[in-house]
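What you see is the complex with one protein chain gone and the rest in place.
As written, the chains take the letters A and B, and residue 1 is the first residue of each chain.
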Amino acid sequence: MNDNALLTVQDLQIDFHDHQTPETAVYDFDLTVFPGEIVGIVGESGAGKSLSALAVAGLLKRHSEIRAGNILFEDEDLLHCGREILRSYQGDEIAVIFQEPMSSLDPLMRVGLQVEESLVVHHPEIDAAERKRRALEAIRSVGMEDAERVYSSYPHELSGGMRQRCMIAAAMIAEPKILIADEPTTALDVTVQAQIIELLKRINREKRTAILFISHDLSLVKQLCERVIVMKDGRIVEEGDTLRIFEHPKHAYTRELISAIPRVEKKEKQAKDQDRDLLLAVSGLDAGYGRIPADNEAGKKRLFSLRADGRQILYDVSFSLHAGEILGLAGESGSGKSTLAKTILGMIPKLRGEIRWEKKSGAAMVFQDPYGSLNPAHTVGWILTEALTKGKRRNFPEDEKALHDRLVQSLEQVELPEAFLERRPSELSGGQRQRVAIAEALISNPDVLIADEPVSALDVTVQAQIITLLEKLREETGIAILIIAHDLRVLYRICDRVLIMKKGRIVEQGNVEKIYFDPQQPYTKELLRAAGIRTNGEPDMTNGSRM
Amino acid sequence: MKRAGRKFSQYWRGNVMFRVGFVLTAVMLLFVLIGAIHTPYPPTAMNEGAKLSGFTPAHPLGTDHLGRDMLSRLMTGAGTTLLIALGTVLIGAFCGSVIGALCGYFGGLLDESLMRIVDALFAFPSILLALLFVSLFGSGRYHVIIALGIAFIPSFARTVRGEFLRERGRDYVTSARLHGVSHLRIIFFHILPNAGDVLLSSVLIGFNNAVLAEAGLSFLGIGVQPPDASLGRMLSESQQYLFKAPMSALLPGFLLVWMILGFSLAGEGVRAGER
Partner (left out) sequence: MRYALKKLISAIVTLFVVSVAVFFAFAVIPGDPALRKLGTQATPEALEMMRSRMGLDQPLPVRYVQWVAAFFTGDMGTSFSYDIPVGTLLGDKLPVTGFLVLFSFVLLVVLSIPLSIWHAKHENSRLDRAMLVAGQVIMAVPPFFMGILLTFFFGIVLKLFTPGGYVSWQTDPGRFLAYLFWPSLAIALPRVAMTVKLFRAEMLREAGRDYVRTAYSRGHSTMDVLYRHVLKNAFLPLLTFLAMNLTDMVAGSVVIEQVFGIPGFGRFLLVSILGRDYPVVEAIIMGLTAFIILVNLVTDLLYRAIDPRIEEAS
């Protein structure tokens, strides 16, 4: 044990007893954090990283329980000191921010009052006026100039990034010695993510607050942390200096994690789109939802307007898609990526412009959330049959044997065994579900596959497998894929060309090499920078190629 | 069938509420079924010599103020109450589900206009609606079934609409549309199986409410007409003899509580098990 350590955790074991028999979720967790240090914990879902961090903060939910171990904060034994003493540390010395800034704020309470709460609890001697002054100062210090407005807003009136800033302001108001950040940027867009990371760095620099940063995203951890702990299935597999871990990972799992991050390095892909058949041409496309006001002046509300509350989402979108090509569509949330996909597929009526399919053949879609895109009431076999026959058996006139063979072949295509026909979606893992979803999309032999964030709900190692599968399918079948993603690294790995979208417009499009290594638009540069990808000769911040 | 069996064992293992509710309901159904086949006495036969008798070997649960055998009347009365509740729930659940499914799935003007009516009806307590219908069309067993059935449509419509509204936004529905599956097939084969649990729990809880409403109406003298027995009717007839022969009033009441408790527990058990 180290005397100047701020926080020391030894041999922590956490059990889950949601079901009849308790399960151990975290084994032998050790951690030391020194004052002013930033320590990262990385791992995939189920690794126990959040659970360990929440245990340190004394915030385990009802079904989890600490079975063994010690948690020392300075000289206090937080596990055995009793609830009252623990509370005196919570919010005052140890502060926490969470993944979902929306649900982590009380929806019925003004944000300012929530920012002040730690002062109310720990410093009752401070009067209301002084509290408000400090809250405003805290809100300003996390980068929001119109502090008065934010102070009197309700959470739903702020954007995701602003909410997370408010959470940070609330956490920092009592000047804690350690800030535990549990996936604080996962729910945010890349550019906002980058800003929050900068903010955390600044807080650490200026206030010397130690930060325990929990994330599934290795590139973020690499940007922020000095030391990293890698967890898998409830155990620490490797721990050490960030640079050392990234350059000389010792454990096989760490190596797997690092190699699963798609690397962005010049690779001189051969251009594939020249002489291929044109499949889809979109030009001058405008589209949106609902009844869109003719003059484009939304917001004119009358008492009994017939719901002219529609919104135009897409503006003058033009691009083309060729056979066998993988086209990427990148942009932040709200940029209209999914709307574009739905408009192309005819699910949203277009306002103006042209969508021209060259061959009279179908397009199929794969969705982001494999838990929602497969019907939970049916078996995989039923789902595939339904897709093949469009719900009418006479659309597939051959006999049962032929049908069965066709289904098996379709599963083989996505590398799943025949036994899966009898399974239900609830019995499959996320990666398996996404494979079934791809099989379902491909069973009607479409020329074009539209994949809306197909990997963003999956763990990194599974992501890599699905991407490999998509590439393999393109090679085998020559299908064209339009892949929508917010993750620029994923797009670089798989795409021939990319479209960069912002607020319903395509701001830049072209060959991946061109876009990634010679971006023209400021927004593209900002996105690339936020993702930690080099631009114009700057080194890729995440994947040093010195391995 | 296999699916139903699997569901049942899932609920059974799932929670105590379902187990207790199921057993209560099963015993009640058995009681009513036996009554439908055989009762110790004809339920309307009066025994002049034994009015308001206590528990005797001849009449194990006593007799009422006209000397009719309580056990026989309870058996047929419970049956009548159950049948009226069944009719009510069938009408309410069928019409309500169709309206709710169409509104929730298609949305738009249809939804807007139909649901406005449904919401207005929903704001009215169902017993009041039933009273209004009965005053328009007259009382009697079948009128009560229709009146209560109509009064029960809104709650089913709202529940089912809620389910369909949520489910139609799911990607699996979008996916089915893209594959070219027809709307009707999506409604019945894709979405409905996913709304099954919710529908089952609403039907069971609807049974609970229907029994309550029927008993209320019969108690008021609307609904089943004398000399037929129904639990509510028996309660109101024997209320004035509460002092002399409390059991003749309390027994039908306890049976009613048993019945309602069974349905509500089973319904809540299903609801608790679904997510």
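Quick note on the criterion: a residue touches a chain if its C-beta (ideal position, glycine included) is under 8 Å from a C-beta of that chain, and two chains touch if they have at least 3 such contacts.
Just so it is clear, the structure is predicted and the values come from calculations on it, not from any experiment.
Trainee: Can you tell me which of A:A170, A:L279 or A:V512 touches the chain that was removed from the display?
Mentor: A:A170
Trainee: So which of A:K61, A:R133 or A:R393 would be touching the chain we can't see?
Mentor: In the complete complex, the chain left out is touched by residue A:K61.
Trainee: Among B:L82, B:I99 or B:A249, choose the residue that contacts the chain missing from this document, as touch is defined above.
Mentor: B:A249
Trainee: Going by the contact rule already stated, which one of B:M115, B:L131 or B:L148 would touch the omitted chain in the full complex?
Mentor: Checking the options B:M115, B:L131 or B:L148, the one contacting the hidden chain is B:L131.
Trainee: Touching the hidden chain in the full complex, which residues of chain A are there? Just list them.
Mentor: Within chain A, the residues that touch the unshown chain are 57-59, 61-62, 87-92, 95-96, 98, 100, 103-109, 114, 117-118, 121-122, 154, 156-157, 167, 170, 301, 303, 309.
Trainee: For the chain that got dropped from the picture, name the residues of chain B it touches.
Mentor: Given the touch definition above, chain B has residues 120, 123-125, 127-128, 131-132, 134-137, 208, 212, 215-216, 219-222, 232, 235-236, 239, 242-243, 246, 249-250, 253, 256-257, 260-261, 264-265 touching the missing chain.
As a convention for this text, only the chains that are shown with their structure count from here on.
Trainee: Centroid of chain A to centroid of chain B, CA atoms only: how many Å?
Mentor: 47
Trainee: Under the stated contact criterion, what part of chain B meets chain A in this complex?
Mentor: 170-172, 174-182, 185-186, 189-190, 193-194, 196
Trainee: Any idea which chain A residues touch chain B in the complex?
Mentor: Per the touch definition, chain A meets chain B at residues 345, 347, 363-365, 367-369, 372-378, 386-387, 390-391, 437, 440-441, 444.
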